[in-house]
Every structure is written in C-alpha cells, then in structure tokens.
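The complex is shown incomplete by one protein chain, all other protein chains being positioned as in the whole.
Every chain is named by a letter (A and B) in the order it is written, and numbering of its residues begins at 1.
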Amino acid sequence: MIKTAVLTISDSCANGIRQDLSGQTIIDLLPDDKFQVCRKIVLPDDFQKITDELIRLSDRESIDIVFTTGGTGLGPRDVTPEATVSVSEKIVPGFGEIMRAEGLKKTPNAVLSRGTACLRKNTLIVNLPGSPKAVRESLEIILNVLPHALEMMHGGGH
Amino acid sequence: MIKTAVLTISDSCANGIRQDLSGQTIIDLLPDDKFQVCRKIVLPDDFQKITDELIRLSDRESIDIVFTTGGTGLGPRDVTPEATVSVSEKIVPGFGEIMRAEGLKKTPNAVLSRGTACLRKNTLIVNLPGSPKAVRESLEIILNVLPHALEMMHGGGH
Partner (left out) sequence: MIKTAVLTISDSCANGIRQDLSGQTIIDLLPDDKFQVCRKIVLPDDFQKITDELIRLSDRESIDIVFTTGGTGLGPRDVTPEATVSVSEKIVPGFGEIMRAEGLKKTPNAVLSRGTACLRKNTLIVNLPGSPKAVRESLEIILNVLPHALEMMHGGGH
C-alpha cells in the first residue's frame, strides 16, 4: 500500500469559510487497493506552515506520496510551488508539464497553473491545482504512473 | 486597462544597426481596448541593464505586464531568461512551455528558445522570442489568458 497524505492549501478552507472539496476529491479518486490515505490536512497559504508540514510528512512520517491541492496560481497568497521547491531534493518537472499540457486541451487558463513535483527523501510531493474539477482532471492524468514512480524511488523499476 | 511595457533586448537594435521590428510587432498585436503601452524601451544584451530595468518597471512604475523580446537563444550574449529569473519572485513555467510546444509545430528550432515568465510584485514579466515572426506566433498563443492572469494577480479569478 502506498502511504498517502492529502494537503489542502487554502486560506478559506483553513479558516472554515469554504468546505475542502478538492482534498476530498483526491481521496475519492485514489483506488483504495493501492493507496492508503494516512493523513488529511488543511493549511492556510502560508509558506512556513506548508514547508514545515511537508518536511514533517517526509522526514518523520515517511509518507510515500503527498498530494497538495491549492496555492498554485498567480494570486498574491499562492506560494505552494515555492514551498515545494524549497523542501525539494530533486525536482520532477514532468508532472507539472503534463498537467499543463493536458489541461490546455480543456481550458487555456491551464497555462497559469504553476504546480511542480519533487522528491524529498523517500517522499514524492505532487502539486495539484485548486479546484475540484482541475484536481480530478490532473490526478487522472498522472495516477497510472505513480506505482512505477514509487518502485523507482525504492531502487527498483529498471 | 492593462499597463504594459515592451522591452526589446538586442545589441544591434540598441546601437542603431537594426530597426526594432519585434517591439513594434508586440505593440501592433495588443488590442488597444485592453492594453495601454506605457513604455517602449530598447536595451543591449546586458544582464545588469536588463535586471535594473525590470526592477524599475515593476517596483517604481507598477507596470502590469512587461513583454521582453530578444535574448532568449543560445548565443553568448543571450541572457534574458537569466535576468528574468534573477528578479523573479514566482516563476510561471507554463508560458515558456506552451510557446515552445506550439512553436515546434512550425519549426523544430523552437526547442532552443529558452524564454520563461515570472511574477515580481504586481508585475508579470513574459519573455517572447526575438524575431518578429516568432514574436507574433508566441504572443497570439498567450494573449487570451493575460486578462485572467492579471485578475488572479490582483486577488480575483477564483
């Protein structure tokens, strides 16, 4: 089983103004014979809180995959990619590229999504967009390669 | 109205050997009911002069969008992407990706274009290629999402 954490990054979800539909969308989409969602967390768009949580999930909880949702746009509070890069040991540029390229087939605004992905220790961190619809479309694109990604991270898959 | 600056980066334009057709192409393409071109500047391929100007346009003149043209290739003097990244607060990778991907449908040399885009304060800086033809093709690809990009930058668009 792939130990998974879902990290919703949204001021309005964190202060209770809005329900966290995007985090729940991720959980609903993950096949439960492969992914075990160990942690579901909601944080405001705060660089320090995001990096602290990513480090904790990687270094202390040994989570295999962290999915973030939210904070990848051009808004003044959007800092999820910067927080992700700041804890990264190795950037994995393909996830962001493919999500934008496939997203463009649905909406030209996909070009504005700044999400990335990285490795930190044995943890893969993937930034998904913020809206439930965009989360669903993006996760469906990358879902099938995640087991192979984990296999490679653990030294196999060659 | 979107406060716009056009920054042509070219040694030969800066010293008067060549006419700045690419900067003028940008101005011609921008719909004048949405974009107000406040500044049109020509600089040589000089890292320090480019970064000084980008900082000034962002921090002092509060320009909404700066379009650069030129200096994105593999030549020894081409430093526009490096200058852009050095003043960046947030990288916006999608613009460069889509301009290369769409450009490849016209010429394989599009892969060599190194342009990027970034946010600095309330300013979006977008690197366009150097030739008038490539400028036209690239700007047409991204033009329609720019109003939405500005809306997001000002805290809206959700």
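Here are a few things to note about the model shown:
Assume contacts are C-beta pairs under 8 Å (C-beta built on N, C-alpha and C of every residue); 3 or more make two chains touch, one makes a residue touch a chain.
What you are looking at is a predicted structure, and each value in this text was computed from that prediction instead of being measured.
Residue in contact with the omitted chain (choice from A:Leu21, A:Cys38, A:Ile55 or A:Ile91): A:Ile91.
Against the chain not shown here, chain A presents residues 90-95, 97-98, 101, 119, 124, 142, 144-145, 148-149, 152-153, 155, 157-158.
Those residues of chain B that touch the chain absent from the view are 73-79, 81-82, 96-97, 100-101, 104, 108-114, 116, 130.
In this section, only the chains that are shown with their structure count from here on.
Fitting chain A to chain B on C-alpha positions gives a rotation angle of 120 degrees, to the nearest 5. Chain B has its Cα centroid 30 Å from the Cα centroid of chain A.
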